[in-house]
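Each remark here refers to the structure printed beneath this line.
Excluded from the complex is one protein chain; the other protein chains are retained at their positions.
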Amino acid sequence: MTTKRHQQVSYLILLAFGMFGFGYALVPLYDVFCEITGLNGKTGDQVVYDESITVDENRKITVEFIAQVNRGMPWEFEPLVKRVEVSPGEHRIVSFRVANPSTEQIVGQAVPSVAPGLAANYFHKTECFCFNQQMLAGGMSMDMPLKFYIDPTIPDDIKRLTLSYTLYQVQATL
Amino acid sequence: MSLKSKVKGLCLLTFAMGVNASVSADTRYNMTEGVTDISKSVFQMHQNALYIVIGIGVVVFGAMFYSIYAHRKSKNPTPAQFHESTTIEIIWTIIPFILLMFLAVPATSTLIKMYDTSDADITIKITGWQWKWHYDYLDEEIEFFSNLSTSQQKIRAKLDGGEALSYQELGENYLLEVDNELVLPINKKIRFLVTAEDVIHSWWVPDFAIKRDAIPGFINEAWTKINEPGTYRGQCTELCGKDHGFMPVVVKAVTEEEYVQWLADKKQEKIEAAEAARLAALQSWDKTKLMTLGQSVYEAKCAMCHGVNGEGGIGNAITGSVVTNGPTDAHIDIVFNGKAGSAMQAFKAQLTSAEIAAVLTYQRNALGNNVGDLIQPADIEKLR
Partner (left out) sequence: MSAVIETQEHAHHDHHPKGIKRWLFSTNHKDIGTLYLWFSFIMFLIGGSMALVIRAELFMPGLQFVEPNFFNQMTTVHGLIMVFGAVMPAFTGLANWMIPLMIGAPDMALPRMNNWSFWILPFAFIILISSLFMEGGGPNFGWTFYAPLSTTQGPPSTDFFILSMHIMGVSSIMGAINIIVTIINMRAPGMTLMKMPLFVWTWLITAFLLVMVMPVLAGAVTMMLTDRHFGTSFFEAAGGGDPVLFQHIFWFFGHPEVYIMILPSFGIASAIIPTFARKPLFGYASMVYATASIAFLSFIVWAHHMFTVGMPLAGELFFMYATMLIAVPTGVKVFNWIATMWEGSMTFEAPMLFALAFVILFTIGGFSGVMLATATTDFQYHDTYFVVAHFHYVLFPGAIFGTMAAVYYWLPKWTGHMYNEKLAKIHFWLSIIAVNVTFFPMHFSGLAGMPRRIPDYNPIFADFNQWSSIGAFMLGFTQLLFLYIVIQTIRGGKKATSQVWEGADGLEWTVPSPAPHHTFDTPPVVK
């Protein structure tokens, strides 16, 4: 009797700890969930452009760029072109300009978000300043490249896509 | 006995009150029908749902009250003993199922429409800030903040020891009025990109049936096509800190010609304001002028967090503060760029150089501080 009860209590405590762990497991699960459903427009990691992709010349998708700077970050940050028209499959490069008007060296990290969220799955970056932290000395400015293409399998109803970057100041972990 | 009939009476009355009041067209008692096709279909769904639940309520509560009346001990001294019937259980599992279909099917088709943001004519970026909205007309190079325009004196009349104001004195649009409205043309598909600068806000205009959370670091989409000109008011609907109740949304819908005119005026205004700011920055300001402007800027922008007398609150005290009494560079930096991980926002884009110079001077030479230096608009202008 006692051992049986002992066992049950152990199982229940284990379940409680398991669920505590599950709470943490929701973090990676959520990322997977976001990736599948395009929730929050999180974009994926770096991919390699496959030259054999057929470019769908008949379709044009407008890609719009937005840049914003988080509080506490003195940098200026803007896209050099505000929007481009691309065909699905076409490999394009655009640039964002950052300037650090302060006198100190600062490290920044840009975080992307795509709207509509579903489009995020079809937006592939082959090169992006957002993969790394960017360091800029005081008074300097630079142009940061973004190379991307849109997956030709993108649904027909997506004709316009907005890519937004928010720039945060971070403690360097370069 | 009489008490028992009163319970029925009361419950029925409460319910009937709900029915009568809810189905009337008066928006004061019911959801607004709104001015877009989407909002009208949302309203229709709301009405349908209401009729369905009222129908269910009448049947279910009717049966219950009949039972309370007819199956009381005084009328029915010997209770029946049945306690099972699989058939009936199956029937009342299936019926709600079917009723739910009547809600789910139209909701699905409207939801699909709501999510179709393609082919928009105009894109507006909406950014939630503590506690104001920022609108950016992405195609037009026009952007501005939209602040509550109801005065603090009105809001705090009673709290600050005065008399409570009458509804007339508060005004029809009390807490639902702003300095700069979002102006939009009618009959155009307008796409909103919604995001936030600090914490989560939510942008709600009941007349458009749009409520979208503004989430820092991420953008959300919504769209509308307004059918009628007019002024439409809403509020922030996600708790975003102290003044969550004080950041209304006001949209002014105008005809397309008026919109074009408004854009032109706004651009002209922007050029003139920039010129005025430039000229102001060229001048050398005396202390009185800086302090006067500084006080008004302080009260409008700083006092809500730092206290009217600099005593602190959500934000640190200004009185005796290390930053305020320290070197000007650090002081300018924090006002310019804000402070990450705190409620201190960036004012660089919100204020002109003269305003920043004035408020800094005011903070350093009033509110219990006495640094003694003057900061000139030119000092700020050269840092831009």
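Every chain is named by a letter (A and B) in the order it is written, and numbering of its residues begins at 1.
Please note the rule applied: a contact is a pair of C-beta atoms (placed from the backbone, for glycine too) under 8 Å apart; a residue touches a chain by one contact, two chains touch by 3 or more.
The model shown is predicted, which means the values in this text are computed figures rather than measured ones.
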Worksheet item: If the hidden chain were put back, which of B:239, B:264, B:279 or B:330 would touch it?
Response: B:239
Practice prompt. Could you tell me which of B:35, B:183, B:210 or B:277 touches the chain that is not displayed?
Written response: B:210
Discussion item. Need a quick check: the contact residues on chain B for the chain that isn't drawn.
Written reply: 3-4, 6-7, 10-11, 14-15, 17-18, 21-22, 27-32, 41-42, 45-46, 49-50, 53, 56-57, 60-61, 63-64, 67-68, 71-73, 76-85, 88-89, 92-93, 96-97, 100, 103-104, 107-108, 110-112, 114-115, 154-159, 164-165, 167, 170, 172-176, 194, 198-200, 202, 204, 206, 209-213, 215-218, 220-221, 234-246, 313-314, 340-343
Worksheet item: Tell me, which residues in chain A touch the chain that this view leaves out?
Response: 1-2, 4-6, 8-10, 12-13, 15-24, 26-27, 30, 34, 37-40, 42, 70, 109, 111, 117-118, 166, 168, 170
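Everything below uses one rule, namely that only the chains that are shown with their structure count from here on.
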Worksheet item: For chain A and chain B, what's the span in angstrom between their mean Cα positions?
Response: 28
Discussion item. Considering only the defined contacts, which chain B positions touch chain A in the complex?
Written reply: 115-120, 123, 125, 127, 138, 191, 193, 195, 197-198, 215-221, 333, 336-342, 344-346, 383
Discussion item. Taking the touch rule as given, give the residues of chain A at its contact with chain B in the complex, in rising order.
Written reply: 40-41, 64, 66, 68-74, 82, 101-102, 111, 113-117, 157-160, 162, 164, 166, 168-169
